[in-house]
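As you look at this complex, bear in mind that one protein chain is not there, while each of the others sits in place.
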Amino acid sequence: MAYPLTLLMLVALPFVAALAIALLHNAARAVHSGIAAGASALGLVLLALLAGPVLGGAVPSASWSWVPALGLDLTLMVDPLGLMFAGLILGIGLLVVIFGHFYLYTGEATGRFFASLMLFQGAMLGIVIAGNVLLLLVFWELTSLSSFLLIGFWQHKAEARQGARMALAVTGGGGLALIGGMVLLGVVAGSFDLATILERGDIVRASPLYPAALGLILLGCFTKSAQFPFHFWLPHAMAAPTPVSAYLHSATMVKAGVFLLARLWPVLAGTELYTGIVSSVGLVTMVFGAGVALFRHDLKSILAYSTISQLGLLVMLLGFSLEAAALAAVFHILNHAAFKAALFMSAGIVEHETGTRDIRRLGGLAKAMPITALVATLAAASMAGLPPLGGFISKEMMLYETPEVVLFGLPWLVPVLATVGATFSVGYSLRLAWHLFFGRPREVEPFKRAHDPGFGMWAAPALLTVLAVLLGLIPMTLAAPMVGAVTGAVIGAPAPEFDLALWHGVNLALILSAIAVAGGVLLLWRHAGLLALWERAPLPDAKRIFTRTMGFADKWVRKALVATHTPSLQNMLLASFAVIAALVIEGAMTGGGVLTGSRPGLPASIPAIVAWTLLIAATAAVVNDSRNRFRVLIYISVIGLVVSLAFAQLSAPDLALTQISVEVVTILLLLLALNLLPKSPPLLSSAPRKWRDGALAISGGVLVGGLAWAMLTRDPGPSIAAYHLANAKSGGGGTNVVNVILVDFRAFDTLGEIIVLGIAGLGIFALLETTAVGEAGRRLRGWRSDMSHSPERHPIMLVMASRIILPLTLTVGIYLFLRGHNQPGGGFIAALVVAVAFLVQYLAAGFDWSDKRRRFGEHRLIAWGVLVAMATGLGSLAFGANFLTSTFEYFSLPLIGKFELASAMAFDTGVFLTVFGAVMLALAQLSHIAQRAARAATSQEDTAL
Amino acid sequence: MSGGGSLAEWLVSALIVLGGSFALIGSWGLVRLPSLMERLHGPTKATTLGLGAMLVASVAWFHLVDGQWTTHEMLISVFLFVTAPISANLIAKVHLHRLRHGEAAEPVGPAGTPAPPSSGIDWATHEAPHEGTPGDLVGD
Amino acid sequence: MTYEFLMASAIGVLVAGGVYLALRARTFQVVLGLTLISYAVHLFLFASGRLVLDRPPIWDAVQGGALAEYTDPLPQALVLTAIVITFGMTAFVVILALRSFLETGSDHVDGDTVPCDSQDGMADGDAQP
Amino acid sequence: MTFADHLPILPIVIPALAAPCALLVMRRRRGLGIAISLVSCLAMLAAALALMARVQDGTILAYAVGEWPAPFGIVLVADRLAAMMLVLAATLALIALLHAVVTGADRKGWHFHPLFQFQLMGLNGAFLTGDLFNLFVFFEVLLIASYGLMLHGQGPARLKAGVQYVVVNLVGSSVFLIALGLLYALTGTLNMADMGLRVAQIAPAEQGLLRIAALLLVSVFALKAAVAPLHLWLMRTYAVSTPAVAALFAIMTKVGVYSLIRVVPQVFGDGAGAAAWVPAPYLLPAAMVSAVIGFAGVFVARSMSEQAAYAVIGSTGTLLIAVAGWTPDSLGAGLYYLAHSTLAAAALFLVADVAARRRGGFGDKASPGPGFAQRSAVGLLFMLAAIAATGLPPLSGFIGKLLILKSVAALPDWGWAWGVILTTTFIGVIGFARVGSAVFWKRADAVEATASAASRADIAAPIIALALLAALSAGAGWASAYANAAAQQVLNPTASASAVLEEGVR
Amino acid sequence: MTRLLPHPGLSALLVAMWMVMVNDLTFGTLFLGLVVGIGVPLFTAPWWPGRPHVRFLPATAYVGMVLWDIIIANFQVAAIILFKPNRDLRPAWLTIPLELTTPEAITVFAGTISLTPGTVSADISACGNYLLVHALHAPDPQAEIAKVTARYEARLLRIFV
Partner (left out) sequence: MIETALGFGFAALGLALAMNLWRLFKGPGVADRILALDTMVINVIGIIVLAGIAGGEGTSFEAALLLAMVGFVGTVAYAKFLLRGDIIE
């Protein structure tokens, strides 16, 4: 079978399995575990296929391009290191699956469990055989995510959730640092391909970015491998089901960091910085973890801290930057995987059978559960590093290397501390075994229940223990080839000569380990007293610190956000105005240039000056008593009047017309709305706020006024408008250039504009449609006017006049519409005029009377208006011209004479319909609720009387 | 704008002056007369004769300048003639209404408050028009 | 006193008033502020074509098509569009202000902070059949 | 003139026709209206894809509306960037529409579909137009439609938020107009390409005005894009909107970003004197601040929708960090991340809705509620959406962030950018983990599951969104290449200028 | 005929107005004017239920007279505003009994009163039989009432039959 396919399958298998399990999540437990076990077993087979060539020196690899722009390729490769880890992952994975099958209680979501487990397995596999650092990152973060699911498997338990979150926070966060580091590494090395990077170690170490990259990468590794001070997530991850712990903390999750250190050994190791940081961190962790483990009572907690300590050991070894140390590390990885998994499973068995994990309540279980006792004790012995077990050999190798390393200029430091660590580990290992299985049972209840589990459950740990034993007895045959090859892969050079054996004659290492064993026994003997000491000592609880920091951050960030982000329109606008004003000032400062240009001014006429006074005065009045709302409306219409006068004066007749007609409709709208709003609400703003706003307002006014001035006093440059003027008649068929621009040159704008108006109409309708019901309805029913009303609804003169005014106004509307193309006017203005004409009817004769006589549905008007406009636009497509291409033609009929028909007219019709519809829709609706409100009010008065 | 026949120009000028002065007088009345009802009389000048004169002037002028009759200015006066009484009427109604409700802001004029037309009947502003009377226009 | 000065100062005053009102706490005042601002903006946009007296952009055969003979028509077209759009927006915001006043009983611009019925607006039975 | 030549106008014409038709039939025959809406979205997607296929080789289609030659009439410009945005919008629209129909959100008031279509018309127009004032018009179209949609379903919360949203945007429009006035007064043109050429000839005395105009314009775009400190309007608006609508709104902020990307290189490029690369000094800091604020909000959010709203701000910030570099690489990375973050935000809102619908009265509050149907499934969806939003593998966010990190590393203050991006991601992860575990793991045993009769089909839309994200990640090679090409095209205005200005002489 | 022209007078007025507005005298304009003059009243018929019968000759005469009165009265009132100090001013409320019954007629009457300066018609009585008029300067209210009634109402009675 070709390598690429094998590799791909190797990685894909677990994911496929996870998917399958997830899809069959309702199936029986056997199905789930079956699929999982099958996948793991198949994976092992595939790996076995690869093992031969790999150990033979070949590096099967395959690569598919994924994101070339990024240098992220789907590259997979299996070298001895990867092979070993993959073996551990799959092998122990298989055992864990089997164990888990029996471990889980009935009724638990086994589907979710095994799916997550497979997901995790896949992610781990991905890490160890990824051939591209970015790809490695992908899998790295996946392990964090899937472990989040696994640790939080028992969702109902608070500690499970917290543990999961903590693990995610720490490892995921470290992962992010790692991302940074890896990208830097890739940037420095000029490639993200692992093989390439491994070759370019010198370049990397030489680069100025090396410290940064190193720091970030180490952060990733240390967090993952629970190195001090990032260790605290690991004990809390023990909230996970024991199989998970067995998997995560023996061979996989926490080993990922170690793996990465080993993987990048050739690139990163060897510098002062590296050795200093890594080995010291490892050392500290080893001693610390072991020390704490001594005084734990929860079985799994002891194992957790022992794991921390063992990982510290591994990290330290890799940190030595010594080839022999690397070799020791590799061998210890194997040992640790074996005995730690076995121990975790045994712990699981004990918990499963006795219902407790508290070592103080147990004891003397050897009688009740001999098999388990045997298994666990042997594994513990290996962990303690007692001969003739594998742990002994790797510890020997470790102690043998320690004198080689000098930290902080103290040659004795490393050996001494290492020995201390070893002593502690002997201590806790012995305590574990002794207090659990030997001596008298401390409590009756758990002991009564205790018995050995079925074969299925102890098979896995037993197998692992056997392995641990054999690693001690026949290391050369069992492990040597693998260890050698792996070490070679780690150091990127042929492995040094080595001999794995229990007996190397009496040397420093032997003495040190003897001391360790003796010390350990001593510790166990004196444990009670030490424990008392320990418990008296004030010790920081990492978990509480973590949660407290989280809570603290949450509290204050929340405070800050709420303080700044409470949705307050005033703040929003204040911010916006301030920013914009600042930007304008900045622009003026940086941009430079002069304020007043050279354009000669137009001397103002008297009425202009008076009108200006009117406008200023009215504006001032609006601001001044903006709370007397009715008066304000009058002032507003004064402003509108002046503005339209200005337009009329400054040769913009169309604008004048538009402004005038829009003005009145707006006023009607405001009056209608005002009827239901409070007429003169109380004062709200405080004085300082007013000053602040006033200052801002004035500066804004000055700035914009200044801009206008600067603009007005400059002569215009060449403008595209010249073209419009030149082609209005010839090309657009109209003499009113503004109108031609609107319906022809820039008809597209107008299309959008009428649509805006149409939507506004719809939106208003939708808003008011629901007014009668709900809270608003209740309020309206409870509404009573705050002014006295005249009983007369329809003053006779007004009604009579309105009847003659309607036709007159309509005629004017038609007139304005028809002539729009050549003279001021056009569809929009006409629409407003006609709308006003009808509104006068509503004003005079009331809603019902007029609405009965209405012959048009506003919604239809809007819709048809848009459709007509669109149709005019699309019509030109039929003639092979672009959208909205206009055409016009002069016809002449007998008697009637010459007249023009332009497609623009059709477009203008669309404008007319939409605008008319929208305006009527808005005002009619509003008046309607107003009316309903009034009715509600009167009816209530009647009932009140 | 080269003036045409001087007589016509004289005429136009006169009309403009007339219009202007009447508008002015109207507004002056608005300022000086004692109470709303009196002031109400002012603007009617401005509307009718004032604007009328100016519009006539405009008609004449455009006939003068480009020799064609631009009659459409007259429309404006038509509109004003139709609308001015209505505005006045409604404003007066507002005044009466607020007088009746004793708004401090609406001072009573020298004419005092109007007496009811006859016993038992009040003005439409204060009493809804009776069924069937010309004033009752809803739903016809 | 030139038209330019009048125009510029008027724009400035309108903006000042508008900004001040827009920063007030009542929806109605804010609407007024927006109205003032929009007046100013329209005048500003119109002014970008500079000020010209008595030369409306109505093409006639005598003057021909030279830009110098007319005022710049393009800004006028833009302002017209802007006026229409602003009208639509103003109408909408007025109704919205009214509507929210009716719904919540207060015409203060700032309501409570983010509510939790943000799912479907089902908090009120306004669902249309 | 073959039909294919009219391709650029289609994305605008289709919804503009669909909307009134839907309006006409909506009242009597709702089903027909929905059909119209769906068909129109599909047609839009088809048109957008066709357009993309057409411009993928780098051709720039310029479509003179009304056949008036380029600077004088309005020209639509379809290049890679525009096509990409169109496809994105259409896709998002389909998802949002599907969700709205499935959850029956569109049944509250019968204006939903017309407004929805008009909204799309506005979006597409904004993406396509090559004329600054026309851009303003389409901004208004999409805004007014968004008001309607945002208020859809109403209720006091929406109404209050609506007032603020509308008012702020009205102010924005005013500023836009002032900027337009200045620019026209200075350059005498409205066509972006033409303006880009004309700014070069502006006299030194006018430089100040030019810079001011540019700054105003940019600040308007920043307001639309909700860049700090102009972002305050966004949270509540999005949080209270009907989720289907909020999902569509995910692209609204991106319109601001798009305009920034489109206008700055085109108009305020190297030749623009005092206005050259005008946002340069402010964009990066602002972007970083928004990213921090956004993810801080994610960290402390008390409800899923609030969190999603903050996530939108954060993602926009992240995206702008990349854009602020204005190099082809960083811009390309930004564009890729833009596409991703839009879909991710949509997914968040939709998942929040799905959960809320199942939790009955508990809504999407980040507090322990009852167990509910498909709890773990929905939880998985949320986890995926969160993964996407924070930018963890395997979804496209991770690749997007890697692209940004890598491209930014070449820029001067890369350290800051890196710090912000990595930290915010970290904060985001914690935040989502907290909310997720509170909603989907923790169980308030006191209350019993309120069996809300939510149709199970409503997980379809979020699933589609997430699937698209996965696809975007799987196809990242092609996508990032396209994004880079688009970025290069955008950063080379002269080519597009010539393409536009030589278009259709009548 | 009545269906085609609900308000012939109105139609005539509109046609005239159209011609005036467009202000040129081609046949095309007239044609269009006719279309408008017929179309608009048809469209707006529902908004004008009643059909007042108006005698045209007296009506035109009436209009002419009113115009003349307006001009004269304008000067009188102008004089009052300019030269008569407030203390000499004798404003008064006039209650004018109405013989007119149709709303149109009353409206025209009231309008006339308002248009002729010096008098403003303020209100109508609830029963519709009295008109409330305010006179700017009426030393002798009864005379004023009599004059108004004789000069205008009498004529209107003859116009609106």
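Just so it is clear, A, B, C, D and E label the chains in written order, and each chain counts residues from 1 on its own.
To be clear about the criterion, a residue touches a chain if its C-beta (ideal position, glycine included) is under 8 Å from a C-beta of that chain, and two chains touch if they have at least 3 such contacts.
Quantities reported herein were computed from a predicted structural model and do not represent experimental measurements.
> Taking the entire complex into account, which one of A:65, A:507, A:605 or A:680 touches the absent chain?
Checking each option in A:65, A:507, A:605 or A:680, the one touching the absent chain turns out to be A:605.
> In the complete assembly, which of A:162, A:487 or A:644 touches the absent chain?
A:644
> Touching the left-out chain: which of A:617, A:773 or A:871?
Of the candidates A:617, A:773 or A:871, A:617 is in touch with the missing chain.
> Of the residues A:158, A:787 or A:893, which one touches the chain left out of the display?
Only one of A:158, A:787 or A:893 touches the chain omitted from view, namely A:787.
> Quick one: which of A:513, A:771 or A:927 touches the chain that's been left out?
For the chain that is not drawn, the touching residue is A:927.
> State which residues belonging to chain A touch the missing partner chain.
Touching the missing chain: residues 605-607, 609-611, 613-614, 617, 621, 630-631, 633-635, 637-638, 641, 644-645, 648-649, 651, 653, 656-657, 660-661, 663-664, 667-668, 671-672, 674-675, 785, 787, 789-790, 792-793, 798, 805, 809, 812, 816, 823-825, 829, 833, 836, 839-840, 842-844, 846-847, 923, 927, 930-931, 933-934.
> Under the stated touch rule, tell me which residues of chain C contact the chain that is not displayed.
Chain C touches the missing chain through residues 53-54, 56, 58.
> Considering the whole complex rather than only what is displayed, give the residues of chain B touching the chain that is not shown.
Against the left-out chain, chain B lists 1, 3, 6, 9-10, 12-14, 16-17, 19-21, 23-24, 26-28, 30-31, 36, 39-40, 42-43, 46-47, 50-51, 54-55, 57-58, 61-62, 65, 70, 72-73, 75-76, 79-80, 83, 86-87, 90-95, 97-98, 103, 105-107, 125.
In this section, only the chains that are shown with their structure count from here on.
> Of the chains shown, whose Cα mean is nearest the mean of all protein Cα atoms?
The most central chain here turns out to be D.
> By CA centroid distance, what chain is farthest from chain A?
Result for the farthest chain: E.
> Centre to centre, using CA atoms, which chain is the farthest one from chain D?
E
> Weigh A-B against B-E on C-beta contact pairs and write down the one with more.
Top pair by contacting C-beta pairs is B-E.
> State, to the nearest whole Å, the distance from the C-alpha centre of chain A to the C-alpha centre of chain E.
75
> With chain centres taken as the means of their Cα atoms, state the distance from chain B to chain C in Å.
Whole-Å distance between the two chain centres: 33.
> With centres defined as the mean C-alpha position, give me the chain D-chain E separation in Å.
From the centre of chain D to the centre of chain E is 62 Å.
> Indicate the residues of chain E shared as contacts by at least two other chains.
17, 21-22, 103, 106, 110-111, 121, 124, 128
> Counting only residues that touch at least two other chains, what does the list for chain C look like?
22, 30, 42, 44, 47-50, 74, 81, 85, 88-89, 92, 96-97, 99, 103-104, 109-111, 113-114, 124, 126, 128
> What chain pairs are in touch here?
The list of touching pairs comes to A-B, A-C, A-D, A-E, B-E, C-D.
> For a test of understanding, state which residues of chain D touch chain A in their complex under the given definition.
The touching residues are 1, 6, 9, 13, 16-17, 19-21, 23-24, 27, 63-68, 71-74, 109, 111, 114-115, 118, 121-122, 125, 133-134, 137-138, 140-141, 144-145, 147-148, 151-152, 154, 156, 160-161, 163-164, 167-168, 171-172, 175, 178, 181-182, 184-191, 194, 198, 204-216, 219, 223, 229-230, 232-233, 235-236, 274-275, 293, 296-297, 299-300, 332, 376, 383, 387, 392-394, 398-399, 401-403, 405-406, 409, 418, 422, 425-426, 429-430, 433-434, 437, 440-443, 476-477, 480-481, 484, 504, 506.
> Touching chain B in the complex: which residues of chain A?
The contact residues of chain A facing chain B are 788, 790-799, 801, 804-805, 808, 845-846, 848-849.
> Going by the contact rule set out above, which residues of chain B touch chain A in the complex?
78-79, 82-83, 85-86, 89-90, 93, 97, 101, 124-129, 134-135, 137-139
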